[in-house]
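Note that one protein chain of the assembly has been removed; the remaining protein chains are unaltered in position.
Up next is chain A:
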Amino acid sequence: MEAGSILRPISWPPKRPLRRLLPSFVRASSDDLQSGGYRGLKPKRDWISEWVSNNDDTVRSLPIYVGGISLLAVLFNRSVSGIAPVADASSSQSRADLLTLGLAVTNVLTGLVWLSIRPKSISVVIPQGVECQRICPDLPDTLISELLWFWETLSVVTCCRSLVIVYQSSCLLQIGVAAECSTNGGDAVIVDAKKLMQGSLYQGVMKSGAQSYLANLSLYPGRSELPFLPSNTQAVILQPLGDKGIAIIGGDTVRGFTNADQAWITLIAEKLDATLSKFANNLKLAVQG
């Protein structure tokens, strides 16, 4: 039984990129706080944190320049003072210079370490496909709400752009960007749940019972088992929903899902599985009907 189109419009808050959410998290407007009735102190703006975040490259290089300039300054000071440039710790001047050189080298090395662990930003790839909103009809409202909350969460917080949920041999939800059907232009490719379940990706996930993260989907031959995802989907998480279903989460960035995302998705999937199990009988009727 394939998922039908939704019978009622699904409206949810428009997807907001994580970046736009950030200012409201960090800043607390005193006007809003006062009008809202809150009577406590408001958090102070963290200028240093914001400055460092906004000038990441500069801050990473800063210790190198500070250390390098200090190093030159010590040598210059020594030469101008007429002191012989020897590594001699017998005089207090030399000891002070050596300690200062040690600190300068420490700063330079710290800057080099910061540069060496600079994150590599990977560009987002806009998925090629059509917008899709398919949900199995006649599902209970509470279940629909939970499924849509799951989608909203993934699409706002992570790089997820496509979501498919298959449970008890049926596709319950296909939402986001999907591959365009070649025969029926403009429509999304329908999820063949039975074929998916016979594939190696599904079998492997069900056998292990653990989440499978395909960080760079183009490297995996099993990609062909997911024809409903946009052809340029960059990363995929295959999350088992108990032993009866799977959530297929497609992202637009190679290695776009972080360790934290994976952990959250695993725990949320457990809740989703519990909810789906509760409505298992209703699901059977909805799918057959």
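Basically, a contact is a pair of C-beta atoms (placed from the backbone, for glycine too) under 8 Å apart; a residue touches a chain by one contact, two chains touch by 3 or more; residues count from 1.
Criterion: contacts and distances are computed from a predicted model.
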Q: Assuming one chain is omitted from the figure, identify its UniProt name from "Protein COFACTOR ASSEMBLY OF COMPLEX C SUBUNIT B CCB2, chloroplastic", "High-affinity nitrate transporter 3.1", "Ras-related GTP-binding protein A" or "GPI transamidase component PIG-T".
A: "Protein COFACTOR ASSEMBLY OF COMPLEX C SUBUNIT B CCB2, chloroplastic"
**Q.** Selected from A:Ile122, A:Cys181 or A:Met206 as touching the chain missing from the view
**A.** A:Ile122
**Q.** Those residues of chain A which, in the complete complex, touch the missing chain
**A.** 11-13, 18, 21-22, 24-26, 28-29, 32-33, 36-43, 46, 48-49, 52-53, 56-61, 63-64, 66-67, 70, 73-74, 77-78, 80-81, 83, 92-93, 95-97, 99-100, 102-104, 106-107, 109-110, 112-123, 141-142, 145-146, 148-149, 152-153, 156-157, 159, 213, 215, 253-261, 263-264, 267-268, 270-271, 273-274
